[in-house]
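Report on the following structure.
Here the complex is missing one protein chain, while the rest keep their positions.
And then subunit A:
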Amino acid sequence: MNFVAPDFMPVVPELFVLTMACLLLVIDVFLEQRQRYITYGVAQLTLLGAALLTLVTYAHAPVTTMFGHYIKDAMGDLLKIFIYLSSAAVFLYSRDYLRRRDLFKGEYYVLGLFGVLGMMIMVSAHSLLSVYLGLELLSLSLYALVAMDRDSPVASEAAMKYFVLGSLASGMLLYGISMIYGATGSVDLQVVSDAVARQGADNLVLVFGLVFLVVGLSFKLGAVPFHMWLPDVYQGAPTSVTLYIGSAPKLAAFALMMRVLVDGLGTLQGDWQQMLIILSVLSIALGNLVAIVQTNIKRMLAYSTISHVGFLLLGILAGSPEGYAAAMFYAIVYVLMAVGAFGMVIMLGRTGFEVENIDDFKGLNDRSPWLAFLMLVIMMSMAGVPFMAGFYAKWMVLQAVVNIGLVWLALFGVVFSVIGAFYYLRVVKCLYFDKPEQSEPIHISLDTEIAISANGLLLVALGLYPTALMTWCATALLN
C-alpha cells in the first residue's frame, strides 16, 4: 500500500480555524473578565484571516484532496465566505447582549469557532464520513451553546429537546449512510455517484438509504414534518445563540444537500424530487400559517424560517443548474435577512429587559427612525416585497420550478407567500402606526450600528442589483 502525503494547501482555511480555536481556548484561560474583549477580538480576527485565506486560494476548478474526503470548489468557497461574514456579524451583534446577560465568556467564542469549522467541513465534504463528522461538530457546538445560560430553565429545556431530536436525526442520517455504503461499497461521493449510476434507480437499498438521508437532513434543516424542535429552540435559547443557529448553519445545510443529493445521488433525482416536493409544500404551508398566530417574535421568526426552508427546497428539487443557483442565492439572502432580524431583536434589549414579543417593537419609529427603517427593510425583504432581495430570491426559485413544469407548485408558493406577508406587515404596523409603550433611549455601540445599517442596506442593494450575486452563484456552481 503506497502512501503519498496529501495536498494540504486546499485545507489551509480549516487548519487555520482549528488552530486558532485551540489557541483561543488557551488564551482565554489567562484572561480576566474585564479583558474578555481580547477573546472576542481574536475570534473576529480568526474569521477575517480565514476569509482572506479562502479568498486568496479561491478555487476556479474543483480540487479533491485528503484521499477523497475533501473537495475545494467555487461553490464551497463562496458559501464559506458568507459563513465567515454572517458569523462575524453574529459575534458582533451578540457582544453587548452577552455582556448584559453575564454570558460574556470565552466558551461562546470557542464553541462558535468550532461550529464555524464544522460548517466549513460540511461545505467542503466529499465523502459521507466528512459529511457526518462535520455535521456532528456543528451540532455538538450548538447544543452546548443553547445550554450555556444555565440559570434559565427555558434554555435548558430547549437544549435538551434540541439534543435528543438532533441525536435522533443523526441516527437517521447514519442509518441512511450505512445503507448507501452497503449498496455502493464506498463513502467517497464520487465513487458513490458512479456506483449509483451503474446500478440505476431501481436498487431498493439505495432508495431505502436515500429516505433516511433525506429525513436526517430535513431534521437538521427544520423542514416540516421534522420541524418540531425549531420553534422551541429558537425561543428558549439565548437570543445570541438563536442568531447563530438561524444564520450560517442554513448555508452549510444547503451545501450538504447539494453534496449528498446532487453530487452523490444525482441519479436518484426522480426519487428525492418527490420527497422534497412533499417537504417543501408542507413547510411553506405550515410555516406561513402558524407564524400568523405567534405573538413571540423569536417564535414567529422560527416559523418564518420553516417557510423559507420550504422555498429553499423548491430550488433544489427543480434539479436544474438555474434551480441550484436560485437556491444558493436564496440561502445567502435568507442568512442576511435572518442575521438582520435577530440582530434587531438583540439590539433593542437592554439590561434587565429583552425583546420577546412583537408588541415590544411598537412605536420604534418614534424612538429611533433609522432602526425602524432597517427593520422595515428586513421585514419587507422576508415577505418578498418587490425591489427587495427577498423578492428576487423567491422569484428565481419559483421560475426554476415553473421551468420544470411544476406550475401548481409555483402558484402554491405565491399564494402562501402572500398569506405570509401578513405577519411581516404586522411587525411593520407595530413599528410605524402604534404608540410606543416604552420611552427608554436605545443604546447601540457605534460598530454594531454601522454593521446593522450595512446589513439592511445590503438587502436593498441586492434587491436592486441582484445580478452580480446571482451570476457569482451560477458560475460557482458551474465549475
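Basically, contacts are C-beta pairs under 8 Å (C-beta built on N, C-alpha and C of every residue); 3 or more make two chains touch, one makes a residue touch a chain; residues count from 1.
The criterion applied here is as follows: contacts and distances are computed from a predicted model.
Participant: Can you match the unshown chain of the complex to its UniProt protein name from these: "Aspartate carbamoyltransferase", "RNA polymerase sigma-70 factor, ECF subfamily", "NADH-quinone oxidoreductase subunit J" or "Phosphate transport system permease protein PstA"?
Facilitator: Of the names offered in "Aspartate carbamoyltransferase", "RNA polymerase sigma-70 factor, ECF subfamily", "NADH-quinone oxidoreductase subunit J" or "Phosphate transport system permease protein PstA", the one UniProt assigns to the missing chain is "NADH-quinone oxidoreductase subunit J".
Participant: Hey, which of A:Ile27, A:Met66, A:Val191 or A:Ile278 is the one touching the hidden chain?
Facilitator: The single option touching the absent chain is A:Met66.
Participant: Per the definition of touch given earlier, which of A:Met20, A:Leu78 or A:Met179 contacts the omitted chain?
Facilitator: A:Met179
Participant: Using the definition of touch stated at the top, determine which of A:Met75, A:Ala144, A:Ala158 or A:Leu409 touches the missing chain.
Facilitator: A:Ala144
Participant: Among A:Asp73, A:Glu136, A:Asp232 or A:Asp360, exactly one should touch the missing chain; which is it?
Facilitator: The one listed residue touching the chain not shown is A:Glu136.
Participant: Applying the definition given at the start, please give the residues of subunit A touching the unseen chain.
Facilitator: 1, 3, 6, 11, 18, 22, 25, 66-67, 69-70, 105, 107, 110-111, 114, 117, 121, 127, 129-130, 133-134, 136-137, 140-141, 143-144, 147-148, 150, 179, 182-183, 204-205, 208
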